[in-house]
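Here the complex is missing a single protein chain, while all its other protein chains stay put.
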């Protein structure tokens, strides 16, 4: 029976480092990176750190409709050239490195809105050359938004807007579960724009809290939010969204983010030492997610974040 | 405390008859009816029968991408003027009354395709004046499709297609569960175009296999396929999809549909007696769903269809 | 009620009173005060008010959270949608929405992009904003910043992120803003509305402990105060009881 081995189905499970190198390669071709999740929830932060550790730079970063800690950390690490994100904020305070870099002219932050980015992702996901948008009026954003165009509506005769496809080179997502084939299961109530981004992107890499047996997926296919068809690689990363939340598994680490923002604010007003030390300690220093977990507080700290996720 | 009674939230649960009258009223304003489900699955047949029993006629019926038994029964009952459904078939055989009425010139069956209908529903759901479509070439359907238009794409410069909003006056859906507020839960693996139709329609009326307690919805909001915001009325109708399936609860009744089609074929070739008796027995005759259940075989028959749904 | 009414509690009560039964609305980005107002309205007089239009319907949080983008706040709700549905809601509009920004001007325009400089060379860069559509696709909106100073209430915003009444009725018409736009401005100090003729902001009432002169001093444009300005109707016993016992169970609005 030699040579007759039946071919087997390939697993998409890989390591954080290999996933980062895969992304890095694609982003060198075309630097358009898209980040899933929303503000302090389900952000693919471990993937972002691993990408930063490869020395990625010159990135054009998309997210919809808003981002905070991760885009700010990427800017702090010097990896970002342009930001295509409608809202950039830590919600309870501004993003210090975003603000500093834009004010210093080091990063271009485009004025956009959610309908433009979502519409562009819709056009790409649908495979059509543009998406009509007809709900934007009176804002100065319309004077600057680089992705939006005015068109004559062939149906209504009115002037409306349209946005062309946004097709990210790479999208990073964080989901709670996946099977080894890359079928993702978001168990949080909100799945943000993750499904849309996955369907719009050339490459999708996901971190998950855990890989589940095939049967878990097959027994409840309606729970699969992103079919493996759209997913190129999946990485099991415990607490891979930290310091953002991965509900229902663990809550956001607001204290960690606040402490980071304090360092960012210090850097903004002239003292970068603390910020540099933060980056060394959390981004470039850790050899593994295990090291990172220790660096941010270890098992006890995460047991607390897990308890907090259940405390609602 | 007189006059201080706290107002309470209104339930959307109603009776089959009241739901039919509600639909009838809206359809007299604008006769565009849309039917959820797909072929022999999750079709809102009890609602269709109740509407037919009110004597509705002149309807323009949409469904996507295909329909069979229900549209054929509506045509047999003389309720339909125009059909905007890409595929009309019983799958294993043609729809006899559809075929007869179109061949006789009594009903106009438009040549359409799924992207046109889905695109039109998308435009309505999204609230934009049209949806670009760029995947249709070479088919004679393009010469006749009344909803599609050629436009010059402002992004690619190419000639592409576009479809304006399809906003049904009334959509009938069948789901497995709902709460009393009208939040629908499809428990079947496939939910067809039901979500899209609900978001595109002026009025949505749903039949469900059962009304569940509020907590069932609140404990798993991701399972809600159509939020109550889109739903105007919900009716608990045991076996309300019969003779189509309501998986995972009961399977399609293929024998019933085949026997109906035999009567339709007889009518097509000149003998309408059997078909008229069928309509009396199943549509205009039954005073309630309980009567209908008895007329089509009673509890024992449905126990068999329930067993068949589990037999996969 | 033993504890004094806090400014945020006063804001919540004013906003809640303006929401009607059967309406559909959402809280916007700075959700604390709006969500409390919506919850209070639903408890008191608007049980058929639907919270929707931001991808989730009728959340039932156990306590107030500063952000609604938190599964602890909305994990228990009636339905979750995606950004595809949000796209539709944004076009179809709501009955009401809430906004606040870095700067608010006399016409109710809101700036979240930059203070000083230009967009691409800003003196101070703000967060930007996600949703620019509800301000005009919705029937009306409320402006409810949790601070009221001469720096965030200015004659003219440096950048119109969220259009209010632009520069008045003519500009609004020219821009195709056909709905009401900002109806009320509710701050920790006062309630303001807009002169129906000029669409300029004016003082409607001052909260307990504030005088019209206080409010003018903390406002960067002329409020054209003439005659008596009433005091904002304080929370009733019942409003305060329901707010504290059933909505703000952790006392966040008093922190």
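Worth a mention:
Chains: A, B and C, in written order; residue numbering restarts at 1 for each.
Basically, a contact is a pair of C-beta atoms (placed from the backbone, for glycine too) under 8 Å apart; a residue touches a chain by one contact, two chains touch by 3 or more.
Every value quoted in this text rests on a predicted model; they were computed, and no experiment measured them.
Within the full complex, the chain left out of the display is in contact with A, B. Considering the whole complex, the residue from B:119, B:182 or B:264 that touches the absent chain is B:119.
Contact with the undisplayed chain is limited, among B:15, B:54 or B:108, to B:108.
Of the candidate positions B:22, B:141 or B:293, contact with the hidden chain is made by B:141. Residue positions on chain A in contact with the hidden chain: 6-10, 125-128, 179, 181, 183, 199, 217-219, 221-222, 224, 226-229, in rising order. Think of the hidden chain as still there; on chain B it touches residues 38-41, 64-66, 85-89, 91-92, 94-95, 98-99, 102-103, 105, 108-109, 111-115, 118-119, 121-122, 134-141, 144, 188-193, 195-196, 245, 247-248, 251-252, 309, 311-312.
We adopt the following convention: only the chains that are shown with their structure count from here on.
Mean C-alpha position of chain A lies 39 Å from that of chain B. With touch defined as above, residues shared between interfaces to two or more other chains in chain A number as follows: 134-135, 189, 191.
Within chain C, residues 56, 75-77, 80, 84, 87, 90-91 each touch two or more of the remaining chains.
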